[in-house]
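All protein chains but one are shown at their positions in the complex.
Coming up: chain A.
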């Protein structure tokens, strides 16, 4: 039973915090579940689990790419779509915007997040650096899926130099 007072306290900020926490915990469990069978699956098994995570992110991204831009006007060009990713998609999923977007204007974009929410509670520095890729696979898929729905074929990879900052590299595949 929610009292008036509680409503005011929780407000919209409280609701969003709950949403963010839910996604974080779910994501952590997903990664843990895939590695629970065999904590050291070797390079082949490791690749398989990473691609499973990426695949999940892809399907989620596809649906997100349909739902999120609903009221937005049509995108004029590729850069608009990337800006949409950095602002609206990131804000919807991680409650913040991407910190920087760079491009070589030839189909490669580097999206940098200096405090990626899925890494922020892990460490700040070099501890757990080898574990970081597992926690980025889903998000890479998410970006690829959203781009795919918006008509752009791409390859997305992530790299971490020092937690919690990470870079997502998007390479547009032109057939």
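Annotations
What we mean here is this: contacts are C-beta pairs under 8 Å (C-beta built on N, C-alpha and C of every residue); 3 or more make two chains touch, one makes a residue touch a chain; residues count from 1.
To be clear about the criterion, contacts and distances are computed from a predicted model.
Its record in UniProt calls the unshown chain "Trafficking protein particle complex subunit 2-like protein", which is the match among "DNA-directed RNA polymerase III subunit RPC6", "Immediate early response 3-interacting protein 1", "WRP73 protein" or "Trafficking protein particle complex subunit 2-like protein". Looking at A:67, A:87, A:121 or A:153, the residue that reaches the missing chain in the full complex is A:67. Chain A residues in contact with the hidden partner, per the touch definition given at the top, are 62-63, 65-67, 69-70, 72-76, 149-151.
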